[in-house]
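Removed from the display is one protein chain of the complex; every other protein chain stays in position.
By letter and in written order, the chains are A, B and C; residue numbering begins at 1 in each of them.
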Amino acid sequence: MLEIVIHIALLILFPPLLLGLINKTKSWFAGRTGPPLLQAYFDIAKLLRKGAVYSRTTTWVFRAGPIVSLGSVLSAGLILPLASNVAPLGFTGDVILFAYLLGLSRFFTMAAALDTGSAFEGMGASREAAFAVPAEPALFLSLAIVCIPAKAASFQAAWDALPWALWGGAHPAYLAAAIALFAVMLAENSRIPVDDPNTHLELTMIHEVMVLDHSGPDFAFILYGSAMKLFIIAALLVHVLLPIPEHLSWTGVILLCLGEAALAVLIGVVESVVARLRLTRVPQFLIGASVLAGIGLAIALYRGAA
Amino acid sequence: MVFAVLVAFPALLGLVALYTRNVRVALTLLLVGAGMHLLATGWLWTIPGGLELSWMFKLDVLGLLFLTLTSILFLAASLYSIPYLMHGTHGEQAAPHRFIPCLLWFLSCMSLVATTQHLALMWAAVEGTTLASAPLVYFYRRKSALEAAWKYLLLCSVGIALALLGTFFLGIAATASSQTHAGLSLSSLMSVAPTMAKPWLKAAFVLALVGYGTKMGLAPMHTWLPDTHSQAPSPVSALLSGALLNCAFLAILRFYQICIASGDAAFARTLLITMGIISIAVACAFMVRQRDYKRLFAYSSIENMGIMAVGVGLGGMAVYGAMFHAVSHSVCKAGLFFVAGNVLREFGTTRVSEVRGLTQRLPVSGVLLTILMLAIGGTPPFGPFWSEFIIFQTAIGSHPWLGIVFVTLLAIAFLGMGGVLLPMLQGSSSSPIQNRKESTLSVVTPLAMACGVLALGVYLPPVLSDLLHRAAGLLGG
Amino acid sequence: MKDYADLLLLLVAVSNLYIVATSRLNSCVRASAIQGAALALLPLVLWTSGFNVQLFHLAVICAGTLAIKAIVIPILVSRAIREANVRREVDPSVSLHSSVLLAGLLMGISFWMSTVLVLPRPAPTMLLVPVAFATLLTGFLVLISRRQAITHVIGYLLIENGVFIFGQTLAREVPFAVELGILLDLLVGIFVMGIAINHISREFDHIDTELLSTLKD
Partner (left out) sequence: MLGWIGLSIGLLIGSALGAAVAFRADRSSLAIGTAGSILACVTGAAASIAALVSSLEESFLADWPLPIGEIHVGLDSLSAFFLACIFVISGLVTVYGAGYLRPYIGKRRLAPALTFFNLLVAAMVALVIARDGIFFLVAWEVMSFASFFLVTFENDREDVRRAGMTYLIASQLGVAFLFAMFALLGHSAGSFNFDSFAGNVPAGGSLAGICFLLAVVGFGTKAGFVPLHIWLPDAHPAAPSHVSALMSGVMIKMGIYGLLRTLLFLGSPPAWWGALLVGIGIVTGISGVLHALTQRDIKRLLAYSSVENIGIIALGLGVGIIGQSHGNGAVAFLGYAGALLHVFNHGLFKSLLFEGAGSVLHATGTRNIESLGGLYRHMPVTGLTFLAGSLAICGLPLFNGFASEWLVYLGAFQAGSGLPAAWGVTAIAAIPALALIGALAVACFVRAFGVVFLGESRTEAVTGAHEAGIAMRLPMIVTAVLCAVVGIWPAGALRLIAPAVQMFTHAAATTETLESLTAITRIASVLAGLVIVLVLARKVLLRGREVSQAPTWGCGYALPTPRMQYSAASFVEPLLRPFMALIPIRVRRDGPNGFFPVKATYEERLGDAAGERVLAPASRAFIQALSRVRIIQQGRIQLYLVYIAATLVILLVWQLAGVTGR
């Protein structure tokens, strides 16, 4: 019971903090003080208190977009182990459902964007689709890498079977998986080098431009949802990288939080030191990640066989 | 007596008809002849073991089979040709007064082929069919018809001359055996066959194959066939395709029987398969993108003759298939030519490109054409499907590659035919639709043929299948 | 008496060569008539050389052959030539000289064939088979290398003659009714062809068969 409570608490409360951490890191690099650490919470709260403006063009699909995407990300968070190896709703095969819930949220975000009938939002949706396509195999291949040794396609089994991954040096495969997952994380959460979250020119946006027309609570849901998406994918990565204990314990919680924070900082660093890729180069970046993951999978398989 | 009805009676009627200027009288003669012929044939079915009368006439199951086909088709054709002779021939100059006598003589010659087993006499009869049918081909007085008739006459006569040589060779081969004179009757030849001089026997069979094969329409001697079928009036085309080719095939089969009796039919079977496959292949090449639908049907006849040759050549179950195919092909092809006649009368052209929207203009004929096309293409559940499948199965069992080639060619042939006929059937015709009622006689005969070919597919009456099996038995099947 | 038979056969062979060599239709017809006569005599001579057949049969065959091959058919053909006012020259697609040479070659081939295909029972005379083959092949040569319909008829006639000569080797195997039937067929065939030639000459004002090639794919 307690596990579930902690799990949900982490899932609900932690995500916006990541955004703050990233921004802090970036402003530190830029030599600014930057916005407060909890800025994201403030923004969401403010938006929740506002009214809404809807385009006359739109149908209910537009309004369903933020809700369904947030809901599916939430439920994805419920099947992913966070501070321990068990998730409230985990089961055999949950890895697949996890990925497809993210797909569901993408579907509705894009549909909502197309519903506005604006060229910009259409453009954003088109780019989202274009980058999701090469990202998907990378995600699945890395999931396969962690699942194969576990002989079961479930997070719990995978994390249980996970050796002291990179530290034990047992499986170079995990390195590949980790790198691929990091790339996927950047792409899925529209981070540099794939997308620049705080660009101010619509023509260069991807995720931001899709949600141009949302306002008030809807936009709050969107912000919150994307933060949570970042959080859960990061959690996935943390599990690959850090030895989180099987059952709930403070070490687990602390490890998770530290890991998440470290990843946020890492993202901030990347965003400060790396230039954004040309749109046409992004697929190559992600295909590269998939190939890397594929190699890792091959290694994992033959290690498993030997 | 019965042989008189079959052979002499039509000839006499023909003579009478030659001197009647009145078309109606001639028509009645024609129908009487056809009807009597069919009755006689039907009576022959009631006799269990064949019938023999002097050296001249001898009827076995093989003969009976082809005789029956001839008889039925002839009745159908003569019924169908009534409109041709009654209500003129849509503007074209024609020679109706020669038509009926020649038709009757044609019948008598074909009956003689089926009912005799004396090879020389059979040769005379086959040559007779050519001579009797040449004027029929020249029914329409146009240059092209004349050209077709001339080619038919000359090519077939030359080919048949070779067949006569073959017959003599057989006699010579027979003289090897003993001092007794075998004569040229099938039974005696078969009795001495084992001791025949092989080279002469082989030469004889080759000559017969080439000679009668010309008449049967085996490629590459088939060249006269498309011209003739496209120029002759449709009932005649139906008879040529459905009955005459079978008669020529029967002649070859007689030689084949002797080869079997001689103990090594292997060479004959190889020859039959080779010529058969060549015929199918050539026919396919001409059926794809064919511009003239009567020529299309002619080539399809060549193809089907090839199928029969292959079937007999394969031996075993396939011989039964070939016999079955002879039946189903005759019925189906006759129906197709009848429908072609209707189309020709409606559109006044045999060019495919000028026929469109057939199912709109002639609903019944259109549907019939569709059915018969599917049937001749070997689609279940029609007759030809079964025969072709039996042959194919035997082929794939004994010579797999042959089977593959065979089925591929059949598929191509069907698709070629569909590719030509479907555009005719489909679409809407350019010229305004004048909903002319299709005359009953012109529809009922092809309808009967269609029903027949369907019946052959879904229910094969035991008596017929028994006859087919016995016939196949004569051919080592 | 054997040499008489050989003489007749030689005559046949020569007439073949002549038909191939001559440039005039009428002489072709005449040559074929002579050949017919020779063929009609052949059974008789063979009979006298002890190749025994029933007399009646023999007489009928000789008479019939003489009548049809030597008299009726030539008359039919020449009438066809007259009525269908055709050019009196054969127009060969192969030049006359070369066709003569070819005919000689064919003769040689047929001698070789007769050595390959040996009769199981010795033929009445050695020349019979080769001459028969030669006549047959010459018939084909005429058919293939000449353009006029008339010459086609003559070619067909030559083929028939060749077959007839073969028939002599087993005269007694065939009931003569059949043999008559065969002759009759030949007659009717030529007759019908004659009619056809008439029509042709009426439809296309001359009977060069190159014109008869409109039906094609």
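Note that in this section a contact is a pair of C-beta atoms (placed from the backbone, for glycine too) under 8 Å apart; a residue touches a chain by one contact, two chains touch by 3 or more.
Because the structure is predicted, anything quoted here is derived from the model rather than measured.
By the touch rule given at the top, the unshown chain touches A, B, C in the complete complex.
Residue A:A132 is the one among A:A132, A:L181 or A:L292 that touches the chain not shown. Among A:I6, A:L37, A:L114 or A:I295, only A:L114 touches the chain left out of the display.
Touching the omitted chain from subunit C are residues 93, 116-117, 140, 143-145, 147, 152, 209-210, 212-217.
Looking at subunit A, the residues touching the absent chain are 48-59, 61, 63, 67-68, 70-72, 74-75, 78-79, 89, 91-97, 99-101, 103-104, 106-107, 110-111, 114-123, 125-127, 129-130, 132-137, 139-141, 144, 147-153, 202, 212-213, 216-218, 221, 279-280, 283-284, 287, 290, 294, 297-298, 301-302, 304-305. Touching the omitted chain from subunit B are residues 150-151, 154-155, 158-159, 162, 198-199, 202-203, 206-207, 209-210, 214, 220-221, 223-224, 226, 267, 271, 282, 284-286, 288-289, 324, 357, 374, 379-381, 385-387, 389-390, 392-393, 396-397, 403-404, 407-408, 410-411, 414-415, 418-419, 422-423, 426-428, 459-462, 465.
Here, only the chains that are shown with their structure count from here on.
Set against the C-alpha centre of subunit B, every other chain centre is closer than that of A.
Subunit A and subunit C have Cα centroids separated by 100 Å.
Here the spacing of subunit A and subunit B, counted between their Cα centres, is 78 Å. None of the residues of subunit C touches two or more other chains. In subunit A, no residue reaches two or more other chains under the touch definition.
Interface residues of subunit B, counted against subunit C in their complex, comprise 55, 118, 120-121, 123-124, 127-128, 130-131, 134-135, 138, 143-144, 146-151, 153-154, 157-158, 161-162, 164-165, 168-169, 171-176, 181-184, 197, 199-200, 203, 226-227, 230-231, 286, 290-291, 295. For subunit C in complex with subunit B, the touching residues are 117, 119-121, 136, 143, 149, 152, 156, 159-160, 162-163, 166-167, 169-170, 172-175, 178-179, 181-182, 184-185, 188-189, 192-193, 196, 199-200, 203-204, 209, 212-215, 217.
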